[in-house]
Structure formats: C-alpha cells, structure tokens
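A single structure is presented below for examination.
Excluded from the complex is one protein chain; the other protein chains are retained at their positions.
In order of appearance the chains are A and B, and numbering begins at 1 in each one.
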Amino acid sequence: MDFLFYLDDVFTPINFGLLLLGTIGGLILGATPGLSPTMAVALLIPFTFQLEPQQGLILLGAAYTSTVAGGAVSAILLKIPGAPANIATTLDGHTMATKGEGAKALQLSFLASAVGGLFGVFLLIFLTPVLAQWALAFGPSHLFWLAILGVTVIGTLDSSSVVKGLLSGCIGLWLATIGFDDIMGAQRFIFHPAVSGGINVIPALIGLFAIPQVITMFTKGRHKAEAEVIEVKRHPIRLAILEVARRKTALAIGTLTGSIIGLIPGVGGQIAGLVAYDQAKKFSKESEKFGTGHSEGVIAAESANNAMVGPSLVPLLTLSIPGSPTAAVLLGGLLIHGIFPGPDLFINYPQVAWTFIDSMLIGQLLMCIFGLYIAGLAASVARVPHAVMAAVVLGLAVFGSYSVQNSMGDVYVMASLGLAMYFLERFGFSAAPLVLGLILGPIAEANFIQGSMIANATVGVGSYFFTGWLNWLLIVIVLASVSYSVWMEIAQRRYTTKDDAVAKEEALP
Amino acid sequence: MTELPRNQHILASGIIAVVGATVAYISFTQEPADAFIFPRLISSVFAVLAVWTFIKAVMGRTKVGNGVSAAAMRNMLPGLIVTVIYIFWAAKALGFYTATAIAFFVLLSLYDPAPHGQLRTWIKRVLITAGFMAVMYGLFALLLNVFTPREVFF
Partner (left out) sequence: MKKWIAGAVMALATMSGSAYADGHEAYPERPILMMVSYGAGGATDFQARIVTMTAGNEDALGMPIAIVNRPGAGGRVGWNWFATEAEADGYTLGAYNIPHFIAQSIEGGVSYSTDDFEPIANWGADPAVFVVGADSDFNSMEDVVTYAKENPGGLTFSGAGLFVGHHIAALQLEKAAGVKLAYIPNNAGGAGAMRAVIAGEVLGGVNNLSDAFRAQAAGNVKILGVFDLERNSFLPDVPTMKEQGFDIDNASVNFRGVMVPKGTPQPIIDKLAATVPTMFENSRVQSRMEAGGSPMHIMTRDEVLEMWAARQETLEALLAGL
C-alpha cells in the first residue's frame, strides 16, 4: 500500500498545480488534430528540465493520461481522430454528436476513460511484477500472429459487407508498404516524392476520417438552415453515469481488452480501441446498433484506450524497456534527472516512482471532472452551420497533418486519401478497416521477417511459428475469429435483403 | 428505395480492380525479391478481392453503397475545386495562413445559406474567418511553435 503513503505528495500546492496544468494542457493538446499523445508528451519534456524530478513526472503523468482522453474530443465533435487510439471513438461518438447528443457522447467517453484508466493504473500498482513477464512473452512469432488476429477483425469492423471490409483492409495493408521497407531499406511503390518517406499514420487518419465528412457537408449545398435544425439535447451527468453503469459488458470488455493489449510492446495503444470496439460489438445484444450512435461503442473504445495507459508503462518501470513510443519519451523524462528505471526504481526512488503513479491516478479523476465540464459547453457543436463546420474541419485537417512532421507531403497524402475515401465510402467501403490495415501492416511484416530470420538461423520457420502454447493460443483465436465472421456472413444472408442493407446505410449520415 | 447506381459501381470497382492488378504486377516484378515477399502476399489477396467485387458489380449484385447522385455531385463540385486549389497549390504558394483564410472565406460564402445581398452577412463571414484564423495562429504558431510555409504576409 505504498501508493497511499505517497498520496499526500500529490496534494502539495506546487505538485497539485502542476497536476492541474498537465491535465488541462493535456486535454487541449490531445484535442488538437495531428498531435498524438507521444508528441504532446515530447513537447512537455523541456519544461521538466527546470523542475524537480518528482514534479516533472507529475506533469508528464497527468499529461499522458489526459492527452489520450482529450483525443476523444476532436474524434467526437469533428470526426478527426487525434491519434490511432481514438479511431473507434469516432465510429459511434461522431454519429451521436451529429444527432445532437454530443454532450452525452463526451460524458460517456470521459466516464468510461476514467473507469478504464483507474483500472489500468491499479493493475500497474498491484500486478507489475507478474505483468512484466507477460510483456516479455511476446516474441516476433507471437506479434505476427497477433497482427494477423487484428487483420481478421477487419472484415467485421464497421462495414456492411465482409468482402468490402476485407478489401478496404487490403488497401490499407498495401498503403503501409509504400516507402522504404523498415528492415531491408529497399524502396517500394514510391510513385510520388510525397510518399517517399512512407505514409505517416496520423495524417492518413485525419484525411480518411475528416475529409469525407467535409465533402458530405459540401453535397448538402446552400440549402436553408431551418431544414435541418438539430435539437441539441442537454444531458445531465447523472444519466450518463447510469448509462455507463448499465452498459457493464461493453465497459468490462473495453477495460480488459485495453489492459491486456496495452501490455504488449509496440502494438498496444494503437489498436486497443478498435479491438475492444469489435469485441464489444460481437458480444452485444444490440450489435446491429453499432455504428449508428450507440453508447456501447463509445464506452468500449474509450475505456480500452485509457485502460492501456497504466499497463503500457509496466515494461518501462520494471525492465527499463520502453514498450511504446510514449513510454520511450517518458523514459527520457526520467533519464534527464539521472533516474534509471528498473526493478530497483521503487526501492531507490520510492518518492518519485509512487508520486508519478499517484499523479496518474488523481489525473484520471481530474481529467474526468474537466472533461464532463467541457462536455456541457461543447455540445452545441451540432448547431454550428454545416458551411462553417466544413471550413473549420478542412482548416484543422491541413494544419494538423502539416504539424506532425512539418511536411507538405503529409498534407498532400492526407488530402488525396481523404478525397479517395469519400468515393470509396459511397460504394460501401469504410475507413476503419483501411486504417487498421495501415497500422497492422508494418507490425505483421516486420515481425514475420524478423521471425523468419531467427527461425532460419535456428529451428526452421515451421517450428518457430507453430510451436509453443502462446503461438497456438493465438492461432486458435485467429481461427475462431475467422469462423465467427464467416458464420455471421452466412447467417445474415438468410434474412438480409438488399433493402435492409441500404436502409442501414441510409441511417448513417 | 431507389435502385443502386449499377454503372457507378462498375466504374468504381473497375478502378479498384485496375489498381489491385497494377500493385500485384509491380510486387511480382520488382527487385529485390526479399523486400517484396509481404507485398506479394497482400497484393494477391487485394487483386482477387478487387476482381471479385468488380464481377459482382457487373452482375448487378452489389448490396451496399449508394453511389453519388447527380445533385450531390453538382453541390460538392465548387467546394471540391476550392479544396483542391487550396491544398495542392495555394497553401504552399501563398503561405499557410493567407491561403487558409482565403479558402475558409470562399467556402463559407459558397455554402452559407444566408442571403448574399446583405452587408450583415458579409460582416459575419469576415468575423468568423478572422476568429478561426486567430485560434489557428494561437494554437499552432504560438503554443506549438509550428513553422508553416509563409509567402504572402504571414
């Protein structure tokens, strides 16, 4: 119970002030398109040079917590996912916002984030030594199978046609191979200088989600505002709490998926939200409502991506290996103060280590409180005329994708993908599987190549990829996931007529 | 319920099938072969699925996707043209802030339903544009220190 002992330290005036600053700053940075949590934390590192180690880490811990949740704001209100973690949130969250339920979506997302986040931090506090072994268990062959498992999710994710979902996924996987190949350094498919560095995930995300929405607003033309006045529903926080409590399955699936996936180095943060969304959809009694502004979608996605925050730091704090890019940046924040993370961290620097963890705990609560406050203000976004909205989203998309790495090429990629995606969507393809392919492609490829290199030098490819309980467990889950999709496709065919499918499409904006 | 626009589906899936086939062709012909193992795998699946979708479209058995109606096309065209000029030319040639301000204002004027004849409408549009630009400048230039291309003014 060491963490309770050091809890006082969080509440000294300076520390608490920094915690507030980190939380509010983190929410703003997180909501800025193009600024992923990793970038946001990296931007704050120079500020910590001036501070005591403990204070610096409080700032970073609070910022990490709230940037992940802040990404939900732009995802819900503008349909611009700030980072891969928030993709799944756009699917139902933005639909809710266009229906005037923006306040509800934001409240649900912050409450779910807090629940998931607290669970994740408690895992970090109580189970770190056990979890550290789990984080090491995933070698190249396991990561390869895990990526394949992610690919099997593609077909059932946010698409009314499994074939088109898979095709969207393939397009994403192909886009991911453009540029230099990560291991050999060979150039592939470089047909324009803008893609010579490969397709950066964040500008691609912005383009694929935001631009089709801008064009959809264009298609409405100059018609009168009265025709589509959306009633902005006020939503008491009490009801949001009840709603989250009622959706236990989604909350539990999101939290557990996020915690488990968050542990796996290099994969976690990016796909936790999408995998949790897909699982929640499969287990839900109302799975057909997903994608039409259903509260379970938001709850599962957001609880997952905040639950991953705590566990993602396990390998860093115990083994001194950063498991995610953000953890790597936090490592820098520790190193500049001469603190080396490792098994001795909690013995040598208990005050720093425990205060850091406590600050994430309290940060989750503060983030939730501020978030609920913002939710009330931001709900009126549905009342913004579509002409203004289109122009705002377009401007933010351009600035956001440029700022990722100060590159004009990224802006061109963003716009081209976005324009293409609009037309693809009109023909039944969807952006979520495409993005999942884009994220999983490099993970699958790099681990396959590394695994085969190790295998060729030792036991051979066959036994390397097909022995060991973890490999088989993952293979079995892959097969189960595929058969589930096939079964769903066949089962649905019996009663899904063309009209049903079209009706579902029409329900979407 | 209207019939799905079959011709549009044939055209769209045809384009995708051509892209899929091209990608597959490039993957199987480029060197070094080692670096193209994974692209070969992906592009094969890509090409097969794309051709399948194309065949389904030709047979008129596409189930999802409503295509683009003529009215929607007419409405979006001016906006699309402004967007393309803004992103692919003006942003770099005129500088980010100048180009964004102009594009923002033009889009607003094109799609804002308020009557063009009144002075009030125009003042409102200018004010909204100025407000948006102020937020962008504060956020990206002052807070995040992003140096965007600057040509005309800033």
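Following the convention adopted for this analysis, a contact is a pair of C-beta atoms (placed from the backbone, for glycine too) under 8 Å apart; a residue touches a chain by one contact, two chains touch by 3 or more.
Everything numeric here is computed off the predicted structure, so don't read it as measured data.
Asks: Identify the residue among A:126, A:340, A:373 or A:472 that touches the chain left out of the display.
Replies: For the chain that is not drawn, the touching residue is A:340.
Asks: Specify the residue from the set A:22, A:117 or A:198 that touches the hidden chain.
Replies: Reading the full complex, the residue touching the unseen chain is A:198.
Asks: Give me the chain A residues in contact with the hidden chain, please.
Replies: 38-39, 42, 45-46, 49, 136-137, 139-140, 179-187, 193, 196-198, 265-266, 315, 319-322, 325-332, 335-338, 340-344, 405-407, 409, 442, 446-447, 450, 453-454, 456-458
Asks: State which residues belonging to chain B touch the missing partner chain.
Replies: Residues 145, 147, 150, 153-154 of chain B touch the chain that is not shown.
Keep this in mind: only the chains that are shown with their structure count from here on.
Asks: Show which residues of chain A lie in contact with chain B when the two form their complex.
Replies: Residues of chain A touching chain B: 32, 35, 43, 160-161, 163-164, 166-167, 170-171, 173-174, 177, 181, 184, 186, 188-189, 214-215, 217-225, 385-388, 390-392, 394-396, 398-399, 402-403, 406, 408, 411-412, 415, 419, 423-429, 441, 444-445, 448-449, 496, 498-499, 501-503, 505-506.
Asks: Hey, which residues of chain B end up touching chain A in the complex?
Replies: 1, 4, 8-9, 12-13, 16, 20, 23, 26, 30, 32, 34-39, 42-43, 45-46, 49-50, 52-53, 56, 62-68, 71-76, 78-80, 83-84, 86-88, 91-92, 96, 100, 103-104, 107-108, 110-113, 128, 132, 136, 139-140, 144, 146-149
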